[in-house]
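Excluded from the complex is one protein chain; the other protein chains are retained at their positions.
Chains here go by letter, A, B and C, matching the order in which they are written, and residues are numbered from 1 within each.
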Amino acid sequence: MGMRITNAQADAAAEHAVESVNARFGGSDVVATVEHHANALKMAFVRIVAPPQHWTAVAKHLKFDLGTNYCSMVTGTHHPEGGAERGWEVVYHLMRQPVANQAPHTNTVHVAEELQGMDVPLEVEVVLTLPQGQTPSVPSVQSLWVGADWNEKETWDLVGIQFEGHENMHRVLNPHDSPEGFHPLQKQHKIRYHDFNEMYDDAQGFGRKPTDEGRVK
Amino acid sequence: MKDNYDLVGFFLSKDGLLRSGIIGVLEGTPLEESASSLSFAVATFAVVNVVFLLLFFSQFAILWIERKAVARMQDRYGATTALRSLWVGENGVTAGEWWNMLPFGLGKPLGAVNKYLNKNFGNRDEKFATVDRVNNRSWMGKTIVPGFFQNVADGMKFLVKEHMVPQRADRLIFEVSPFLIVSSTLLILGMIPLSSGIYATNPDLSILYAIAIFGIAPIGVFFAGWSSNNKYTLIGGIRSAAQLTAYEIPLLLTLLSVAILSGTFNIIDSIHFQHSAGAWNLFLMPLGAVLFLVTMIAEVERVPFDMPEAEAELVEGWWTEYGGMRFGMLFMAEYIRTYAACFLFTHFFLGGWHLPFQGTLAALLGDSLNGTIEFFPGAIMTLVKSWLVFLVVFVWARFSLARIRTDQILEFGWRMLLPLAVLQVVLALVYRLYLFNPDGMSGQNDPVGGAAWDAFGIPSFVPIVTTVFWLAVFFVYLNDEDKSVNQERMFHVHTDKPAGTVSPGKE
Amino acid sequence: MAQMWITMGPQHPMTHGLWTLRVKVDGETVVDTDAELGYIHRGVEKIAEARDFTQITPYCDRLCYVSAMTWANSYIYAAEDLLEVEVPERAEYIRLIAAECQRLASHLMWLGAYGPDIGSLTLMTWCMRDREMFLDLLQELGGSRMHYNYPRVGGVKRDMPVGFADRLVAKVKLFEHRIDEYEMMLDESTIWLVRLQGVGYAKAEEMVNAGVSGPNIRAAGVNYDVRWAHPYSVYDQVDWEPAVEKPTSVKGADCYDRYRVRMEEMRQSCRMMLDAIEKIPGGKNTNYANGDEMILAKAPTRAPEGATGFSHYECTRGASQFYIQGGGDGRGKNPYRLSIRSPMFITIPFVAKTMIGYKVADIPAIMGSFDPCIGETDR
Partner (left out) sequence: MAGQDENYAAFNSRALVEMVGDVTDEALKATKIKQFLSVLAGRYFNWAGRKSLFTLHLGIKCCAIEMAAAATPRFDGDRFGVLFRSSPRQSDVLLVNGPISKKFADKIVRLWEQMPEPKYCIAMGECAISGGPYFQSYNILEGVDTVIPVDVYIPGCPPRPEALIDGFGLLREKIIRIGAAPSSGRKGDKPIIVGED
């Protein structure tokens, strides 16, 4: 029969992580809570809301004390109308995976139900909110997780969030010759033919073919 | 044994029809005293042309064999193009009465032939019906050989392609090197005999000649790689140069051992030796045969020694920058080299134009057959043998094996093949000096083969023992693989209950 | 010999898809590499902000075009987390069967593309021929060969056709013999072993730190699999085990391990499908009408204010994740921000670095063994 991490194991791991984070960062405005997904299996995960200046400390704590060895996703979001203190938001998704180097000719076969303590997979979501401003910047965790390297490059390329201390920052997805301040996922950029009547005149300047005159695209 | 279809004899013999005719014609004219040399020139020209065209156009056969065998191995139909759309036109476009353009009404018979063919082989109902979009394939209408003309189309299409030279390429060498490769390859066809009577030239040292010519093409390959100023082709060219030098020496030693065994450097004499001595070289030196095949596969750069034009990482290897006619030539040159390799293997190891067991057949039922074996043309036997060798060795290996890395190729060449080739030369010496009794040799025209390899009273004892010994060696070597390591790796992917052992649904 | 940069450009037989690998070569050995992605970046995340939740599924099908069903499922789990929807049991089983069938087809596409990389063209045609079997099965479910638009928020679009179960069992049983045929052709050919063993080593912890996931991790000796670590569908009720490899050297997993893991995963998928089709609630030969509450739950179309949805799914190439920030300022019907995590976007630069020290001829072997799919990389 297949195996799975039970909700109890996930809750226990999440509570342990939340206690250790709150214990360490109790005073400052770093808040860690246990949340539950809303779909069928209601698995628990840890959400940490922190200001950007504490982010390096929280990251080190997560990596060395809680053993999150896997930075899976970095998401940047632009909130132009989000009020003064919520202009930008950077969400890190980090995972703890019970993975270790193996001696030759051996492997470790986890049985999900018997995992405890630091071996139970843990899902952490770190939300950093940045105030309004032209140059949102967050300290880079490139040195802690190699996985975060290209994620941060992509987030800067698409959303325009600076990462201090990130070496060799270059555009990965957009063409290298795209204009300096062009970060497409910012909300002021509309997608082409955004609404119906815009379909005819082409705002973004892509050459419209003469044969398309008067035709509904 | 001499094959009685003697093309060379017919053309070149002094009292032959052609030469005496020419001498007769030039009787009264001022050219009379040089008539004999003139007739010799004309006769040689005729012989060379006939043999070259025979060899060259039978090359399309091996292209077709490869394409169809590959398709069968890959569960596909393979090329099924036929000539009909050339003849009747496609999609409503026909050339109308194109034969009427011939002057003085010469077109009438051509038109009649076209109507006859159209009626019988084309579309019986309409006058100029064309084939539609997916027709013109083998089972859509009668075609003798489906897909045979696909390679003709591939080759001819390249003649009308634009010739492009990369901007910073070394123009002269870029344009000349394909000709260097193709011309040296066509030279080999010059001395390959189809049977004892049908050959263009028969130099005394034809084995040395063949190997020398085989050695020129790699220089052209390296020039092509270097001159097209492209990093892929540079690496491809250097790889091919390294690979060919590594495999040239075992090839030479293998052919040296063949020459030692048959006592001559001439291909036709070595074939005569195989018949009159009573055993093909394949059974006398199986190690040599395998060595020859492996080095030949490396020589003509086919998978698994395909590194110079490795599809995967070098795009097309050293011929990436060639398009148009030059690429068509290189493509053709590669197949002519493979074809020549198959011919050489047939001549050195499979007894050229002799039927299998020709000697014993003639011995056992000599009189009842009253010479029917002699009527079987040797050239067809040679062609069939080389096509089979091509099919089994070159095509089968190409589409079931993977490519080896360049350093593994070189290591395999220097470390494994070279010592084996030296061993083979020593074996050939031992065979020739101690195991061969010359008085058992039969005459050249004696249909019953000789018995030079008999020992202890058993006919052809030596080849039988050699073959059995080498088969045993091969079998032992095949099975002594360290199965434990492989086994341990193959199935040790951890699953408590391997797939298939658990009946689903029922715990 | 002088060192030179070779650009294995966007159009190159080795790169399955459009990306450039610039390789610094000293003779035959690779000294330094640099990966260049973004040649088919089409801004799916930007377009998704103007689409509502069911219109985004076709875009997620076309992310990784070889395993379309798994990516659509992955997005749908995130949308269900956002819209707080419970999925009926039968729909979960059908999604599992469809995902495992797609995993098989995708692994076959990988093996087929890996053949010409190493030199044997026959493997390509054999694998694609067997892949057609599973494409037919998926075509019965989703209606087209490659992109199905099949899962809906709250279930699946339509139920399995009546004869589907018997055809599935027949095809899977036939395929299990075909895997032995492939292994006979590959494992017993010394050339294949010589080209794959001892090439492209990568340690387990190195890979995890670099964000590599999926079969590439399991090749290094740990059976970590998102299907049990962050459970989502009914994988715990179905009979399967994650395939895990015993690396033969302390330097970690080589190309041969990754090949072995994927072959074993194909067997596991077969086993899972055979078991799931037997246990499917509501019977395997019944067909419910579209929208029947057995296969599709009622789902709201507007996301609550400021809600976020997250899904962590085991795609064929690794762990794919979707993060949706829904609702906000009156745009309830379409997401405010959709973020897609592609396993290959992080693995390709890591693999480019692991190639250093090997020969030029090993580049396709190592690259192909990680099974890159550029569609999901460039989003």
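Following the convention adopted for this analysis, contacts are C-beta pairs under 8 Å (C-beta built on N, C-alpha and C of every residue); 3 or more make two chains touch, one makes a residue touch a chain.
Note that the coordinates shown come from a computational prediction; the quantities given were computed from them, not determined experimentally.
Hidden chain, full complex: it touches shown chains A, B, C.
Touching the missing chain, out of C:D26, C:E132 or C:E305, is residue C:E132.
Residue-level contact of subunit C with the missing chain is found at 9-13, 16-18, 38-44, 46-47, 50, 58-59, 62, 65-66, 109, 112-113, 124-125, 128-129, 131-132, 145-147, 374-375, 378. Interface residues of subunit B with the unshown chain, by the touch rule above, are 67, 71, 74-81, 83, 85-86, 89-91, 93, 95, 98, 101-103, 133-134, 137, 149-150, 152-157, 159-164, 311, 315-316, 319-324, 327. Taking the whole complex into account, subunit A touches the unshown chain at residues 174-176, 178, 184, 189, 191-194, 204, 206-207, 209, 217.
Rule of thumb we're sticking to: only the chains that are shown with their structure count from here on.
A comparison of C-alpha centroids places C closest to the centre of the full protein.
Among the remaining chains, B is positioned farthest from subunit A, on the basis of C-alpha centroids.
Averaged Cα coordinates give subunit A a centre that lies 21 Å from the centre of subunit C. Between subunit B and subunit C, the centres computed from C-alpha atoms are 45 Å apart.
Shown for subunit A are the residues in touch with two or more other chains, namely 1, 105, 107, 109. Residues of subunit B found to touch two or more other chains are 492, 494. The touching residues of subunit A, counted against subunit C in their complex, run 1-5, 37-41, 43, 45, 69-73, 75, 77, 81, 89, 91, 93, 95, 97-110, 112, 121, 123, 125, 145-151, 154, 158, 171-175, 184-185, 189, 191, 194. Per the touch definition, subunit C reaches subunit A in the complex via residues 37-38, 41, 43, 45-47, 49-50, 77, 80-87, 92, 203-205, 207-211, 213, 217, 220-224, 227-232, 235-241, 244-250, 252, 307, 309-312, 319, 321, 323, 325, 329, 336-337, 339, 341, 345-346, 349-350, 378-379.
Looking at the complex, you find that subunit B touches subunit C at residues 70, 73-76, 231-232, 235, 303-304, 306-307, 310-315, 399-408, 486, 489-490, 492-500, 502, 504-505.
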